[in-house]
Structure formats: structure tokens, C-alpha cells
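Of the protein chains in this complex, all but one are displayed in their positions.
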Amino acid sequence: MYGGGNTFEALKGTALADEDPVKLAEFEARINRGEKIEPTDWMPQLYRKQLIRMIEQHAHSEIIGALPEGTWITRAPGFKRKLALMAKVQDEVGHAQLLYSAAETLGKSREQMIDDLITGKSKYSNIFNYPAFTWADSCFISWLVDAGAIVNQIANSKGSYGPYCRALERICAEESFHLKYGHHCVIHMATGTKKQREMMQDAITRWWPPMMHFFGPSDKISVHSEILMRWKVKMASNDACRQQFLDMYVPKIWELGLTIPDENLKKNTETGEWEFSEPDWAEFKRVINGDGPCNAERLAVRRTAEERGRWVRKALLAPKTKYVTPLA
Amino acid sequence: MAMKSLDPRVNRLGIPEEKSELQPKGMLDQFETYEAFLQVKEGKALEHVGPVHAPNEEMAFLFAKEQYSRRGMFCNALCVVKTENIFATDFTDDGQDVYNTITASPSGEETESFEVFHLMKRGKQHKYAGDVMASSYEDAFVTAKDHHQDAKPVFNVWICKTDHVLSSDEDDRDIWDTLKEKQYRDAIDYRAQDKIKAFKEEKSA
Partner (left out) sequence: MNTEALKDLLYKIADDQLILGHRNSEWTGFGPLLEEDIAFSSMAQDKVGQSWQLYKILNELGESDPDTVAFMRNAEQFHNCHFVELPNGEYDFSLIRHFLFDTAEYLRFSMLADSSYEPLALLSKKIKGEIKYHKMHADIWIKQLGAATDDSISRLQESLDLAMPYALGIFEASRFDEELKADGIFEGESALMAQWKEQITKIIDQTELQLPDLDALTPQTGGRYGEHTEHLQPLLDEMSEVFKIDPTADW
């Protein structure tokens, strides 16, 4: 799963004027022909840096995203739910592995990325800074957070960078089980006993605001973002992803008799667009900058895992080991 | 004071409340990488599935098995090759076959066996093409042209020494022959339309 809402500010040392115009033209022609870019191809610095940032954040979101759902691994009710949740959380860790590998082909080592995550230098999806209080919260995440992630990932899988597309193809195939499993859980809660319904409704109420933040604020249209769209780094606007999500899932939530805590939420029949109360972007910024309910815990857990695992890695690391970037 | 979490597993980790200082990991932890190749069933070509980080090839095999063929994924064989031991050509594009960029001729010295993998479309995975006898990686590439080039263009070639490949044992194929009750990993196992229907009927009644 993944929290989208990519922001694409200009990065240092990526001015297009500094690039070789002939190589740049070849690079753009390849993308225009619909061919993928592969790791050892020439590419502009801007392309490389934005991709590293984007894929790295995606990978961090997977590994951190394993934590709120992992909260319920030992407590999932019954064999089927237990096995499915274990398998799902395991998949998220597997997705992180795939994505880190894709980012590595661009020249940043995995350990450097993990270092940047646990020292707070790089970001991950904001939604995972919220706590999963009850089993119903984990059901919400499995269904709707994953659904949001899939909207993003399907768009990105049509991007131009080969290794990222390959990783996303595998990820999307696995996510189809996550989504169905999540929906199955929510259906059982919503159509179940009074207690189950209450639990599910509370979870929807708690998670809706962060869900609306999930896709990020409206994009600023700039020359910069137009270039990234042309290069198929950015595949869809944050607003388009949010609209697509609402279109696909609001009716499915409503049909279960659940209430979404936004009285302004409705589809405008003339424009075909969903209207909703403006999400609290100040809260979004506050949480993304570290002041959310679980930021400290998420990073502390990752840090602890790294520290406790260090002796294992140290013991196995042969002194002569030479690291080379994975090939694809 | 230990950190209090909603996750009982985290509580058992006993993480101190105050932020511990993290020493930079640097290159210390960076294991070498191995590329994993999978054969989904007998008769199909081995296909590249992705890399794993591992301290040595035995561990790489253990890790690749679960990362790339866990639960219910069909698999007939798996092998791993250290990334460093794979020779990769440049990429070509726009219908140009990478074999047609070759100007040298084969040495004819058949001193060692090499395995050859082809990329048939940018963005897809490398597939096993076959083996060749040659004297070096470069020579293997040149020699592979005679043996493995056909009408379809190849955009990138990987070559490794046969000796550098760690493959699953024939005898160990049963590690993929597991309990059938793994449907919990399949989307198809989660049908619940009847519940929604019953719920709607009950509500409208």
C-alpha cells in the first residue's frame, strides 16, 4: 500500500539547462515512443532525483504501513483472518523490498535509504501516523487505505522507469488480494452484530479525515510538474486520484449503511465531480512534520528493529563484501 | 519507562520512551545483492524476478524463495546469481537488436560455460536464452549471437558463468509442494456479495 500525494518541488542540481541537449532529445524521444527507461540509460538529473525520492518514499510507506496493521496480527479473530492478515502485512514488507531495489538501481543504496527513514530525513505516507485502535481500524486500512494506494500505484505502473514499473506490476497483483480481503472484513463487520457495526462506524469516522489527506493537497501546476508529467514520472494529479477513489468507494461504503463524517460529501451530477468539505491541511502539515499521534512510535519501532538486528547483520557481513547496484 | 503502544508486540519490545541515539549505519550493513530467476513450471524459461540482499549465496537462495515464490505461487525451480558476477551489455532501443552492435568475432576457445539471458522488451524481465562455451564474458556475448539471436530484437543481454549459478535441487522441489489451503492469499476467496444483498433486503423490508 502507499500514500500518494506526491509533491514535486524543484531539487538542487537538476537544472535542465545543464543537460546535454542531444542526449535529452534522445531520452524524450524514447519516452514518446512509449519505451521504458532502464537503469544504465542516460537520464537527466531531475528525472533521477525525483524518481529516487518518489520510489524511496513509496518503499518507506510500505515498511511503516506494516506497523498499524501489524498491531492486530496476534489478535485477528479466527484462523482465516489471522492467516490473511499475516500474509498481508508480510506482503507490505515484501513490497518495501521490491521498491527499495527499484530505487537502488538509480544509485542510492538501501541502507542509506533506511538510514534516512529512521533519522527522519525522508518522509512516508502520512496516514500511517494514525493509530489502529480496534480490529475495525485494521479492516479500514486493509480495504480503503489499500484502495487509495491501488489508485496511485496503477497510475504509476504506467510510468516510464522500467524497474519501478516491474516492481509495481508485482505489487498490484498482490494488492488485489489485500483489497478483496479488506472489503470482505468490512462487509462482515457492517452487516454483523450491533457491536461490530458500531466498531466499524467508529473506525470510518476516525479514519475519514486522514483518508482525505491521503492523496495530498491540490497540485500546483508549474513548468516543473509539466516536465515530470511529460517524462511520465508524475502520472496523475492528486485531485484526479482523490476523485477516482471517491467515485469507486463512496458508493460501496454507503451501500453498507455506514456514514461518512462529511455532510458536504456528494457527487455533483452536472460536473460529475465529487464535492466535499475542504480537508484540514494545517493538520496534514502538522502531522507530516512529525507531530502526529504515532510518528514517534513508528520511527522508534523501525529504529529498534534496526538496532536489534545489527548484530545479525554484522556477524554475517563478510569483510570483503563489495556492494554493487542491483541490475534491474 | 517503556513506550506504551496499542500493539502488544511493540510493548514486548520494551522500547525506551526517550529517543535513542542512532549511529549512522553507513555502509556497514550493506549486503551484496543477488539476482533471482524463477521457473514457473517445467518447460518454461527461467525468468528474472528481482534482487535480494544477502551475505552469501546460500542465504540469497533462502530469501529469494520466500520473496519471489511464497505461498501458492507456482514454482518449479529457482536460482540466484551474485549481481557482481553478471555481465550486462548496453541497452538498445527502437527495434535495434543489441546483437547487431557486435563487431568482434567469437574466439572459438571453448574454455568455460556461460548462461545467457535476454531482455525482449524494455520494462519487462530478462529471460533465459541458453548457454554458450566461450573464453570470457565478452566472448560469450559475441558467441551467443550465433547461437541465440533470432528474428525478434533483443534489447539487453546478461551473461554469467554457469559455475556462478546456485540452483534449487531437483530433490528439493517439494518445498513448493505445500498445503492446498492457501486460498487466503487469493482474491477469489473473498466473495461476500450475498451478505451485501441480504443486508440490503433486510434494510428495505
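As written, the chains take the letters A and B, and residue 1 is the first residue of each chain.
Keep this in mind: contacts are C-beta pairs under 8 Å (C-beta built on N, C-alpha and C of every residue); 3 or more make two chains touch, one makes a residue touch a chain.
Note that this is a predicted model, so its numbers are computed, not measured.
One chain is not depicted; across the entire complex it touches A, B. Only one of A:I31, A:L46, A:I73 or A:L228 touches the absent chain when the whole complex is considered: A:I73. Only one of A:I55, A:A87 or A:I150 touches the absent chain when the whole complex is considered: A:A87.
The residue touching the chain not shown here, chosen from B:E17, B:D90, B:D146 or B:D172, is B:D172.
One chain is missing from the display, and on chain B it is touched by residues 8-9, 12-13, 29, 31, 52-56, 58-59, 62-63, 65-67, 70-71, 172, 174-182.
The missing chain lies against chain A, touching residues 63, 66-67, 70, 72-79, 81-83, 86-87, 89-90, 93-94, 96-97, 100, 135, 185, 188-189, 192-193, 195-196, 301, 304-305, 308-316.
Here, only the chains that are shown with their structure count from here on.
Our note on geometry: chain A versus chain B, Cα centroid distance of 22 Å, whole angstroms. Those residues of chain B that touch chain A in the complex are listed here as 3, 5-10, 13, 15, 19-20, 22, 24-33, 35, 48, 50-53, 55-56, 59, 67, 70-71, 83-84, 86, 88, 90-91, 93-94, 122-126, 156, 158, 184-192, 195-196, 198-200, 203.
Those residues of chain A that touch chain B in the complex are listed here as 30, 33, 35-38, 40-41, 67, 70-71, 73-75, 80, 83-84, 87, 90, 94, 97-98, 101, 104, 109-112, 114-115, 118-119, 131-133, 162, 165-167, 170, 176-177, 179-181, 183-184, 187-188, 190-191, 255-257, 296-297, 300-301, 303-304, 306-308, 310, 313-314, 316-318, 321-328.
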